[in-house]
Each structure stands twice: as structure tokens, then as C-alpha cells.
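With one protein chain withheld, the remaining protein chains of the complex are depicted in position.
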Amino acid sequence: MKKSISKMVAGAAAAALLIALLPLDLFSQETRTLILGAYTVPKEAYQEEIIPAFQKYWKEKTGQAVKFDESYVGSGAQARAMIGGFEADVAALSLEGDLQKVVEAGLITHDWRIGPRRGMVTQSLVVIGYRPGNPKNIKDWEDLTKPGIEIIYPNPKTSGGAMWCVNAIYGAGLKTTELKTGKKDYAYAAKLLHDIQKNVKVMDKSGRESVTTFERGVGDAILTYENEALLRQFEGRDFPFIVPRATLLIENPTAVVDKNVDKHGVRDVAEAFVQFCFTEPAQRSFAKFGLRPVLPNIAEEFKQKFPVPELLFEMDYLGGWAEVEKSIYGPEGAWTKALEDIAAGK
Amino acid sequence: MEHSIAAVQVRPSAKRKSWKHGAMTAGTLGWFLILVLLPVAALLMEACQSGPIAFLRGLQGEAAAYAFWLTLWTTILAVVINTIMGVLLAILLVRYPFPGKTLFDGIVDLPFAVSPVVAGFMFIVLFGPQGVLGRWFEAGGIKIVFALPGVVLATLFVTLPFVTREVVPVLREMGREPEEVAFTLGAGRWQTFWKVTLPTIRWGLIYGITLTTARALGEFGAVLVVSGNIIKRTQTATLHIHQEFTDFHYQGAFSASVVLGGISFVLLLLTEFWKKRHKL
Partner (left out) sequence: MPSRSGRFALSSDALIKAAVFSYVGLLVILPILAISFQALGQGLGKIWDDVLQPQAWFSLRLTFLSAVAMAIVNAITGTAMAWVLVRHDFPGKPVVNSLIDLPFALPTNVTGLMLVVLYGPVSALGKFLKVRGIEIIYAQPGIILALLFVTFPFVVRSVQPVLMELEKDIEEAAATLGAGRFATFRRVVLPHLLPSILTGVALAFSRALGEFGSVVVVAGNIPMKTQVAPVFIYGEIESYNPRGALAVSLVLLLSSLIVLILLNLLQRWGRERGT
């Protein structure tokens, strides 16, 4: 009996110790916490330069320390997480469509499009990466349809990056036919998409994971953000890529999530952080990590690094995100049909 | 006469037997080698190829430290809770008949058969801010999903059946007699449990605890869905490995993989070793 009592006491002590080690938040008066929900691609830019720079800036301005909780997952997955309860104070997503979903869920109540650069904090392009030496002689979209070429890009369901890539293929098809004949050939664009998708070998969950897969030797070509390729080159890896003649301008939005900042009482910090991302030092950091800056003078500074493709088009060329949800990803959409046809052996 | 015929018969069959015998052994072990051991060896090689210092450096960093600490803490919690509950469940299922017992038995086993992503999804449906229970927690300002409670719940769910499954057969084999004998000798319930039941189910229990630990350490799919992958907040060791790999930090991913897998494996080995020593 005594033995079991002493065992119980030991158990209670262990439990108490366990509870004491609980990862509880000990907020000091001086520390504010900002939760960032971002897509995978700008991780280095934020972690290594922009966040530390902002922390310094805020400290100097208000004397407060800012702690950052960061999450980097595929853009679609991140939007889903926010709608599902992830209380990010700042949403930095890959595409407008994902941010709109967060708006529709009632989390963002201000018009994020008003303001510097219509809410877009960085830009990039859809590019085609290939193996050193270009053994498969890839020069443009058509080359990706050749039989025997293996392509990598992520899954549009989870990755914003994938949507940019698929949209770029479709749009390139439209743009090049429009240039030739004066009219957009939708059938040609759909066929181009079909033929390229046929050659896709792996579809990862996010843009970043795609690059990892490509690096591990899978595939002859990868469709990715220009900045991913530049980042790898910046880190000393050989990552040759071409900017196709006709390609899509990627624009990445960032916004304060109203519901959460008011709940956490960090509106001032969050708004300051979002604005900070549009300032020159932040824009320079983005450029350093391969993301195209949106401030004209910084863009000018980095103009050598970021050439402008001849037939650049934007999302409105394709009718905007809402249209594309139907015409490309809907049940009768070009991409959906392409997958079905490929599975049926066509 | 018969004796010599029998002798002649035995020798050739003995030779044939050993050839087939050896081939089967070699073939089966070869399969095991290629299927299981080779990939593990490849991982070890990749992790260690740059030397021990690089290996350790791969484990450096606040994100890694936090992830391991979170996984450790979650695992301990899951083991403690599910061991207690598991034993109680086993006793309930074996000793106390009640209507719907077979169904309940199946329900206890259910987490074992549910896909981890479905498990995570279920918790989001139930405890998310729009969920049936979630909205009450939300109103009370308590976050479940995309926060630590969600991670703990998901881990508790996937590790629930192990202790029960290992203890139930042992308990059943033991039968009621030892306990009843103890009762008639005047022992109380608690005493009976500690002195009679527990020692008998000991090995099943320990194996169940080891399996629970290994599962909790290695849970991936459910926490991927339910945690939000918040670095240094809800990112577990497995999620950290995933992050490292996709961030091109291969050494970090491999080092952490070896450590995480190694802990579980060592625990399993210790259980085997301990068991053998005791049985001798």
C-alpha cells in the first residue's frame, strides 16, 4: 500500500514536471509577436534579411522587440490553413486567387488592392529550367512537348506556383497564335497544355519541393518561378534556365489579415511590416533572392538581372483568376480535360 | 536389411534437404536485405558521408531543437495517456462484458486503419473554428487546430490502439483465476492489479509502449494536415525533416532522420534485449 502511494506521488511529480515544461507562451511586456503565413518560395528572403531588418527597424522606432512565427507551405495549402483556423497576422501568398479565398472567408475586410502596387509585393516569371549543357535542346514551350522529355512542376491543387506554370503554358499558346494569326487559338493552347502535361513525371506539393525533386536528378526540365532558379544560382548551384519568349508575369500579394491582427492586438506591427516590404531595403532583399522588385527605382537598379520577355502577358490576358478557375481548372477546363485525356490514353 | 534401406534413404534426402533449406534461407534473407536493409544503409551513408561534425551540424539550429523538443514532449504525453487508457481499455474489453463490446473493440482499433491525412482532416472538421465543437472553443478563445492541442490530439489518436492490442491477448490468456485467487486471499483491487495483473501483462505492455513511442515519434501525415507547420511552434521533428529536405538542407534532413529513426529502433532493441534477459 505504501509502495503504491509513493509510486503515485512519483507519478504526480513527473506529471507536474511535464506540465512545467509545457511550451507555454511567456509574453513579456516588450515583445510583440507577429504570425506570418507565407508560401514556400520567399522563405530565404524573409528569414535571412527582411524579418531581421524589420525587427531592427521596429526596435529603433518603438523600442519593442518583435518575435516572428513563420510558416512556409504551398500557397493553396497556406490559404486553406488560414481559412481553417491558422491565425496568421500577415498573409504573403503566391497568387491573388489564394488571397481572395482568405478574403471570402471573411478574414480580410479591407481592400488589399488599394495601396502601393495594388497589394503585390514581388513579381517573378514562369521560366523553364534545364540540365547543364542543355542536352535535350530546350528553347521554348514547344520543345517540352517532344516525346521522351520528362518535366517537373507542382500540383495546382496545393501549389500556387503550379497554377502560374499551367496558366503560363496556356497563355503562351494563346499569345503566340495571336501574334501569328491575330486571333487567340484556344484549341492550340489546350493542345499545348495537354502535350506538356503528358510529359510531366512528378507533381510535388509546392513550388519549393519541385525544385528539390529536380535537383535530385528527376526530369529534363522544370517549370518554376524565375526566383527559385536565381536563388539556386545565388547559392552556387548550377541551375540554367531560359525565359521563354512568351511567358506569364507572376505577381505575389501580401496583406494584413484584419480579423487576426485585431484579435491579437498587433495591427500596428502588421501594417508596418506589410508597408516595410514595399520599402527600398526590403525590395532590394527580395531582388537579391531572385524575386523581381515592384518599386520602379529598385527595378531599374536590377534591370540587368531581370530582363523583360518579349511577349510578356499578365493574368488579365487570360481573363483573370475567376475566369481561369473555370476555363483551365474547372470540370470542363483545359487542364482537367488534359489529365482525363492522358489517362484515357489520348 | 530394413535398417540398411532406411539408412540409404536418409542420406540422400538429408543432402537434398540442406540444399533447399539453404536456398530458402538465402532467398528470404536476400529479399529482406534488398527491401529493408539497403534503403536504411543508403540513408546512413548519405547522413554520415561528410563526417561526424557535419552530421552534428545538421542538427543545429533553433528550428531543429524546438522540433525535437516538441516531438519529445508530445510523445511522452501520448505514451503516458495512452498507456493508462490502453490498460484500462484492455481490462474493460476482456473482463467486463457489456452490450456492443465487439463494436467498441473495432472502434478502438479504428485509428490503426485510418489514413493519417483522414485523421488530421477529421480533427479539422470537428475542432476547426467552423467545426461542430470547434466553434465553442473558438468562442472561448482556445485554439485547437493549427496549434499545439491539435498536434497532441492527432498524436493521441494515431497511437491509441497499440497498448490495448498488445495487452488484450495476454490478459485473455492469463484468465481470471490469478486475480480471483488474489481476491479470495484478501487482496484489494489496486493490490491485485499491481502485484498480479501487471507483472503478467508486463511484456505485452512494454511492447505496446514501445510501439506507441515509435509511432508518436514518427507521425507525419496527420500533423502535416492539422498543425499549420508553424516553425518553432507546431512543427514536429518529422515536419522539420520535411522542411529541411525541401529547403535543400539535405544534411539537416538526413541527420534528423537518423536520430529520429534511431531512437525508435534502439527502444525496440532494448525491449527485445530486456525481454530475453528476463526470460532466461
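Chains: A and B, in written order; residue numbering restarts at 1 for each.
Here is the rule we use: a residue touches a chain if its C-beta (ideal position, glycine included) is under 8 Å from a C-beta of that chain, and two chains touch if they have at least 3 such contacts.
These numbers were taken from a predicted model, which means no experiment stands behind them.
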- Among A:V200, A:V256, A:L295 or A:M315, residue touching the chain not depicted: A:V200
- Item | Where the unshown chain meets subunit A, residue by residue | 74, 76-77, 79-80, 83, 101, 155-158, 200-205, 216-218, 339-340, 342-343
- Item | Where the unshown chain meets subunit B, residue by residue | 17, 20-21, 24-25, 27-29, 31-32, 35-40, 42-43, 46, 85, 88-89, 92, 96, 102, 104-119, 121-126, 131-133, 153, 156-157, 160, 188-189, 211, 214-215, 217-221, 224-225, 237-238, 241-242, 245, 253-254, 257, 260-261, 264-265, 267-269, 272
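Everything below uses one rule, namely that only the chains that are shown with their structure count from here on.
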- Item | Inter-centroid spacing, subunit B versus subunit A (mean Cα positions, whole Å) | 36
- Could you please specify the touching residues of subunit B with respect to subunit A in the complex? 69-70, 73, 76-77, 80, 124, 128-129, 134, 138, 143-146, 148, 190-191, 194, 228-233, 243, 245-248
- Message: For a test of understanding, state which residues of subunit A touch subunit B in their complex under the given definition.
- Response: 1, 4, 15, 18, 21-23, 35, 37, 40, 43, 69-73, 81, 84-87, 206, 208-209, 211-212, 215, 232, 235
